[in-house]
Structure formats: C-alpha cells, structure tokens
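Omission of a single protein chain aside, the complex is shown with its protein chains in their original locations.
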Amino acid sequence: MNALEGLAALLLVAGSSFFLAGTVGLLRFPDALSRLHALTKADNVGLLLICSGLGVLAGSLQTAGMLLLVWLLAMLAATVSAHLIAGRALADDTPELPGEQDDTP
Amino acid sequence: MTVLLPAVVVFLLLNLVAGLWRVYTGPSAADRMLSALLFGSTTVAILLLLAQWQDSPALRVAALLFVMLAAITSIAFVAMVQGGAARRQPATRANGTKS
Amino acid sequence: MSHAEVWVIAAAAVFGIGLYSLLIASHLLRQLIAIKVMGSAIFLVLVVAAGPIDGALDGLPKALVLTGIVIAISAIAFALALLVRLAEVTGSTSLEDEADDDR
Partner (left out) sequence: MSLAIDLLIATGLVVLAWQALVGGSLFRGIVMFIVFGLTMALAWARLGSPDLAMAEAAIGAGVTGALLMIAYWRLRALGANRPAPRSPLRARVALGVGLLSAVLVAMIGLAAVGAIGPGGEAGQALAEALPATGLGNPITGVLVIFRNLDTLLEVAVLLAAYVASRAVMGDDKAALPLPPAQDAPLVGALVAVLAPLAVLVAIYLLKAGSQLPGGAFQAGAVLAAGGVLLMLAGRLHPAPLCGVGLRIALVAGTVVFSGVGLIMLALGQPLLAIPGTWAVYLIETAMMISIGATLVLLFAGSAGLTGTPRR
C-alpha cells in the first residue's frame, strides 16, 4: 500500500511540475503561437500524470475509467481549441480586436 | 496523502494566479483566450484532486462536464472574430506566419 | 478567520465591486455582467450561511441556488436579447442621454 501511495505522490508531483512548466511558458514565451505550443502540451501531460496518480490512489476501476475519460476529452478539447485559437492568432496579429475600447473612465 | 493532495491543489491555484497575468496583459485577444484554456485544464485537475481529497465522487462528474464543454467557448470565440468585421483575406492569413 | 468568514467577506467584496461597476459602467453589456456577478455573490452568501463546509448537507439553500443559477442565465439571455434589440433600434448600447455627458 505504501509503495502505491509513493507512486501516486510521485505522479502527482510530476504532474504539477508540468503545469508549472506550462504556466512559465505562457508567461515567458514571446508570441501567441509559442505560448499556445507550451501551454497545451505541458498541461495535457500534467493532467495525464495527475489523473494517473489519482487513479492509482483511488484503487477502483470505475474511478480510473472516469479519470481516463476526462483526460481523453481534455485532449480532444485542447486539440480543437488550440487549433482554432492558433488559426485566429495567425490570421490577425493586431494587438486587440477592432472596436475595442475602454468603457469605464 | 492528506497533506500532499491539498498541497498540490494550492500549487495549482498559485499556478492559476500566475496565468491570470497573461489574461490581464494580453496583448492579443488570442492570448486572452489562451489563458482561458489554461484555466479550463487546471480547474479540471483541481476538481479531480478535490474529489479524491474530500471523498466526493460527484466532483469527478463536474470535472467531466468541464472538459466536455471547455471547447465551446473557444469555438464561440473563433466564430465571433472570424465572422465579425475583422475578417481578413486569406492572403493576409498566409503572411501572418512570418512572425 | 474561519472558513465561513473568508467566504462571506469575499462574497461581500464581490457584491460591492458589482454594485460599483453597475453604477459607473456605461456599456449595458458590462452592467449585465455586473448584475450576474452580484447574483453570484448572493448565492455564495446563501450557501455559506446555511451550514458547515465539511459535513452535513442542508439541501434547502442549495436547491434555491441551483434553480437560481439556471434562472439567472435565462434572465441574462433575455436581457441580451433586449440589448441587441436596443442597439438595432437606437444604435446605442447605453441608456445614457448624450446630453448628460460632461465632456
């Protein structure tokens, strides 16, 4: 049991480090496309590791299946979102949408 | 485990706070949407961790709903800007790759 | 500071920000968001005031808030329909009279 908890702890810590990497990339990378690249990949690996850690910890096949489903759907959502946002970032390099104005003094 | 799970949750929340900076500064609309993406995936991870820690399986269903519907806002965003007045010609789009 | 106090104070701050913004924002879309944010703050107070954070459930306020969430979004959707119609008819997204401006 202890070995399992150790494994789960390792996976959780590894997962959160990937989330940290994604956030660092989001903050430090120079343009929208590279930020997108850093964020989506790192976050999905992080989510996978955290899901595996939780699956090990939960010890029930049903929960593990649920976690797997969540991760697969997250992959799908991230793929589509990243593709759409990347297309948008390519199509338009202007800093803000036209028609953008501050509406409060 | 009773210490590690909340610790990871706190860590991810701090991560989110850092990510908020990108929504704040932008500079482009795509950047802001990108951070919304970060918030989606991190929130899912936090919900799953809370489900385990608080022993509340229903939160996993909430996480499932989150990932299912996370893409909708992105689609609305793209539909909005591409369908709007800011629509660019395909030629401009190809030029955009230079950056 | 206890858990409940943290939530109540945060909810109060959110409500104050919402009301402040409702009064100063001129764009009606922003005002709608302000109303929605104020509603969320009240939902928080209701649920926090009902009971402990870990432990027994009190179903009454939660049922109230659950329907409230759905009703709030439908009210916002209706308000947005009104707003779009207003913009179609008057070309403005504000209820202010132009003559009221100081500038």
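Letters A, B and C name the chains as they come in the text, with residue numbers starting at 1 for each one.
What we mean here is this: contacts are C-beta pairs under 8 Å (C-beta built on N, C-alpha and C of every residue); 3 or more make two chains touch, one makes a residue touch a chain.
Since we're looking at a predicted model, the values are computed, not measured.
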Omitted chain - touching chains that are shown: A, B, C
Sites on chain B contacted by the missing partner chain, in the whole complex: 3, 6-7, 9-10, 13-14, 16-17, 20, 23-24, 26, 29, 32-33, 35-36, 39-40, 43, 46-47, 50, 54, 56-59, 61-66, 68-73, 75-85
Residue ranges of chain C at the interface with the undisplayed chain: 1, 3-21, 23-27, 29-30, 33-34, 36-37, 40-45, 47-60, 62-63, 65-67, 69-71, 73-78, 80-85, 87-88, 91-94, 96, 98, 100-103
Touching residues (missing chain, whole complex) on chain A: 73, 76-77, 79-80, 83-84, 87, 96-97, 99-105
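The rule we apply is simple: only the chains that are shown with their structure count from here on.
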Chain closest to the middle [Cα centroid of all protein chains]: B
Farthest chain (mean CA position) relative to chain C: A
Whole-Å separation of chain centres (CA-atom averages), chain A against chain B: 8
Touching two or more other chains - residue numbers and ranges from chain C: none
Of all residues in chain B, the ones touching two or more other chains: none
Chain B - residues contacting chain A, complex: 1, 4-5, 8, 11-12, 15, 18-19, 21-22, 26-31, 33-35, 37-38, 40-42, 44-45, 48-49, 52, 57, 60, 63-64, 67-68, 70-71, 74-75, 77-78, 81-82, 84-86, 88, 92-93, 96-97, 99
Chain A to chain B touching residues, read off their complex: 5, 8-9, 12-13, 15-16, 19-20, 22-23, 26-27, 31-33, 35-36, 39-40, 43-44, 46-47, 50-51, 54, 57-58, 63, 66-67, 69-70, 73-74, 76-78, 80-82, 84-99
